[in-house]
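With one protein chain held back, the other chains of the complex are shown just where they sit.
Moving on to chain A:
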Amino acid sequence: MMDIGNTSTRTDPSAAIPARPGIGARFNVIVTIVLLLVLVFAPAFAKNFFVFQMTLWLIYAIAILALNLLTGSSGQVSLGHSAFYAIGAYTAAILLNETGLNYVLTLPVAALFGFVAGFLFGFPALRLTGVALAMATFALAVATPAIIKLHVFEEWTGGVQGLFVDKPRAPFGLPISDDAWLYYLTLAVGVLVFLFGLSLLNSRTGRACLALRDNPIAASAMGVNVALYKTLIFGVSAAIASIAGALSAIAIQFVAVDSFTFHLAILLFVGMVVGGIGWLPGSLVGAAFVVFVPNIADGISQGLSGAVFGGLLLLVIFVLPNGAKQIATWLSAQFGAK
């Protein structure tokens, strides 16, 4: 897996001095290839329901990647990405129901709407930093279901009833199930978003954001437009979350208010922290927790998953400050040393 260690919020001494870069890099390449192969061939060996779960997993991974990009590059934290996820989901559902637009084409539209919403919300909110910004975005997440239910939007959003979406069929007569087709679509979008995220971090914009994160005053003295870049990266992150939301609407074939409470926003945050902040592949690990922990925990007792997630967070804080990234780095070092 590719490691963008230079964007983690804490400097990792072992990452700073790569002992044998050749072996470590080769290990990363091998892991990436194996992971991609597993992801590509998994549906052939799994039942449809499990394929559906894997689709959800990838969708959450995209949403968590959106957060990761925001927090990892600019140090801003959002507890309100459920709102942008909802914007994407409703955009896709409404477009599919009202216009008959091809479902693949709803994704860029959702991204555009998400970007605009993120940009507009970011403008006032970014006067805050740290926990205060998290609180303001949390306010957005808490208010989102109520906004969706407003009379003004009810005609479009279906209010409490929600909206139904037709399931897309596998095109071109491909000999795979509809679930598998959706899975591959999500995987393709996920890979594209991942590559986009990586190149963004290595671009001028990404470097400007890193500078902002590490020292806003020095960055602005160097000519980085603080407000513009902060809002820009917030908008991009919101756009990606919105794509994830649109994919979820298509995959679940149903959009309802109850899916977009602040619990979703908190789950995305937990996923990011568990996966390792600023480490894009960690999004997959975090998303796995987000999808599969509630399945197990809520089977034991309703509401238990919250406690499990809280416990996981504490574990990460006190034992593994870099989350899954730390484990991956350790593994990489173990195998690399041989």
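By definition in this document, contacts are C-beta pairs under 8 Å (C-beta built on N, C-alpha and C of every residue); 3 or more make two chains touch, one makes a residue touch a chain; residues count from 1.
Please note the rule applied: contacts and distances are computed from a predicted model.
Novice: Of the options "ABC transporter permease protein", "Rieske domain-containing protein", "Nitrite reductase [NAD(P)H]" or "histidine kinase", which is the UniProt protein name for the chain that has been left out of view?
Specialist: Of the names offered in "ABC transporter permease protein", "Rieske domain-containing protein", "Nitrite reductase [NAD(P)H]" or "histidine kinase", the one UniProt assigns to the missing chain is "ABC transporter permease protein".
Novice: Of the residues listed, A:Y183, A:F260 or A:F309, which one is in contact with the missing chain?
Specialist: Hidden-chain contact among the options goes to A:F309.
Novice: For the chain left off this view, which of A:A136, A:L187 or A:V224 is in contact with it?
Specialist: Only one of A:A136, A:L187 or A:V224 touches the chain omitted from view, namely A:A136.
Novice: Touching the hidden chain in the full complex, which residues of chain A are there? Just list them.
Specialist: 9-10, 71, 75, 77, 79, 121, 123-125, 127-128, 130-132, 134-136, 138-140, 142-143, 146-147, 149-151, 217, 262, 266, 269-270, 273, 277, 301-307, 309-311, 313-314, 316-318, 321
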